[in-house]
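A selection of the complex's chains, in situ.
Note that the chains are named A and B in the order they appear, and that numbering of residues resets to 1 at the start of each chain.
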Amino acid sequence: MATGVWLAGGRGSVAVTSIVGASAIRAGLADPTGCVTELPQLRSPALPTIGDLVFGGHDPASTRLCKKAEALAAAGVLPARLVEALREELATVEPEIRPVPVAATQLETATLIAEDIAAFRFRHSLDRVVVVNVSSTEPAPAPHPAHADADVLRQALAEPGVVLPPSSLYAYAAFLSGCSYIDFTPSTGARLPALDALAHRHAVPYAGHDGKTGETLVKSVLAPMFAMRNLRVRTWSGTNLLGGGDGANLADPGANAAKSTSKQRVLGETLGYEPQGNTRIEYVDDIGDFKTAWDLITFSGFLGTSMRMEFTWHGCDSALAAPLVLDLARLTAAAHKCGRSGPLSELAFFFKDPLGTVPHALAEQWALLASFVRGLGDA
Amino acid sequence: MATGVWLAGGRGSVAVTSIVGASAIRAGLADPTGCVTELPQLRSPALPTIGDLVFGGHDPASTRLCKKAEALAAAGVLPARLVEALREELATVEPEIRPVPVAATQLETATLIAEDIAAFRFRHSLDRVVVVNVSSTEPAPAPHPAHADADVLRQALAEPGVVLPPSSLYAYAAFLSGCSYIDFTPSTGARLPALDALAHRHAVPYAGHDGKTGETLVKSVLAPMFAMRNLRVRTWSGTNLLGGGDGANLADPGANAAKSTSKQRVLGETLGYEPQGNTRIEYVDDIGDFKTAWDLITFSGFLGTSMRMEFTWHGCDSALAAPLVLDLARLTAAAHKCGRSGPLSELAFFFKDPLGTVPHALAEQWALLASFVRGLGDA
């Protein structure tokens, strides 16, 4: 089941880690640690294998994949020996990561995006293609009436000017090309009524938002713990120190705000109330690709006794994200094949800010995911 | 549904916090924070109310309850105003916490224990009595052939000498008196074939072992998180600093070993393998009733990348334990009423070292508990 994975942001850290990792697993050079669809409970013949995945994408950057992979190795994200061993593989993917098309109107740009994807599909005789947004986080776009209606949207895109942020334009191009779409970032992506209508019209599924890889993952098990024990969380305050490409971008207040909101949502949803405290993101160049998050939680128990917990999470964001990108591509492709269209809220397990009215507690999200996988049948 | 709660260790921290707390809630002076059977999802008319609970017990110590309560208030475990307000209530319970009977044989001692419980039941016209062991942790007892068979056990108890540790003798007395039994400690309690047989013979249920209140509680959600994400935990090393009565006792290597084993079990059970690292307990008088636990977890993710997490838990053990003692008493009494006998493995949610073959992940234990409560019906 040859499946294309078209990466918006294909030369970024998450993208390149995903490409190297999939190649390494296919070549038998690495285990699929971190890939949840490789767990016995979730393995399914309905999914394309990791070896079935073929990569392409768009990125305005021109850094060669092998250079980026070497940089990731130097930063401790990838083992240097893998980068060495997969040099040829990377050279094969190299031409598939193309510059971002630019045209006079957004409609023309979307058409060029769609053409690139179509050519990729044809070149590799792919059964289907999943477009995955792993590009830099965008600020929230200005509201626009065309966001509400698919036909109005098409007209507006045909005019000069910016109607959709890039993440949404990728979704537009994906849906028009009959491709499913995953937003791994906190950007807008497919979260507009007009795009949702298009996904249904073209019978393709989509998933999102914002891969859950660190502090929020921990929150999604600790907050339910406090809830299940009827303990009252009073403060939950988090500090995230991060470097790397994504860190620099998040230093931008607009992008930062989108991310911080994603990160606190799990608390209100699983506790049923909003504790005091915020989540902060600080960019520290020296931290590099390994993020350090520190959270302080104060809570009161029986008869009001004050207690506290703190944790430090020291994780490599790209290494946490990449296996989930592979999982999501496999799951979304399989759902597409099964005839699912519209939002895949059953994939909430993977996201900080999931689509639909879904549980935020990790264990419940896991149960939802497991039954989703079972529902995909035996292929 | 007047329900007796007979506390072995009735003058200890957990016991007195439970008594004060139940009185405060009944008097409308405090909320039932920390009581899980008060959560909307678990509330049930099948359970006796907190106001239905009547307390008695055994303890070799002679500290008066109000003195102990004042000491707990000075240590920050109880609000001083509650202790002040409940002075009269405590004076009422005072004579119900009796000295531990001593006799020539363990059989005679058990008979005296049973007599104390029977008198208590009669005095308060109780529907049933739950015996709860919250006494000091014992070292593991020497194996004895009488542990395997109820009839051999009876004969052995009639001889001079020690056949059963105190926790098990309380279970013996409880079962012979038609009372259910809960072991909140890591001691042996009802975990002997002979005692299990007696519980079935006398048609009473029992529960245990070792209330899950701090570091292990956190482990029971974090370990499943790593498992669900297919991340490989390499090290899990824990340090527990604690003072208070229980801390002093746990400084004893025998008791300490029992506790440390309870504490690591959740890892093997939820991860499917044993990571490196141990759990240590250090007694530090100054720490008092607020325990500090520090855990370091190292794990590897995609392509072997090393990552780490650490947490510090700063909890008041008695304040965490007492509401669970109330929950357990209510649940076990209701199960008894419903005709359940033998081990209540559905109460695994409450214990570090649960009975039976049960999940160790908190969310699964919660689901088990919720269905157990539903199964109790509408009383």
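What we mean here is this: contacts are C-beta pairs under 8 Å (C-beta built on N, C-alpha and C of every residue); 3 or more make two chains touch, one makes a residue touch a chain.
Being a predicted model, the structure only gives us computed values, none of them experimental.
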item	value
Given 2 placed chains, full-complex copy number	4
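Following the convention adopted for this analysis, only the chains that are shown with their structure count from here on.
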item	value
Relative orientation of copies chain A and chain B, as a Cα rotation angle in degrees, nearest 5	180
Touching residues (chain side chain A, partner chain B) in the complex	17, 20-21, 24, 30, 32-36, 38-39, 76-79, 82, 217-218, 220-222, 224-225, 228-232, 290, 300-305, 307-316, 319-320, 322-323, 349, 361-364, 366
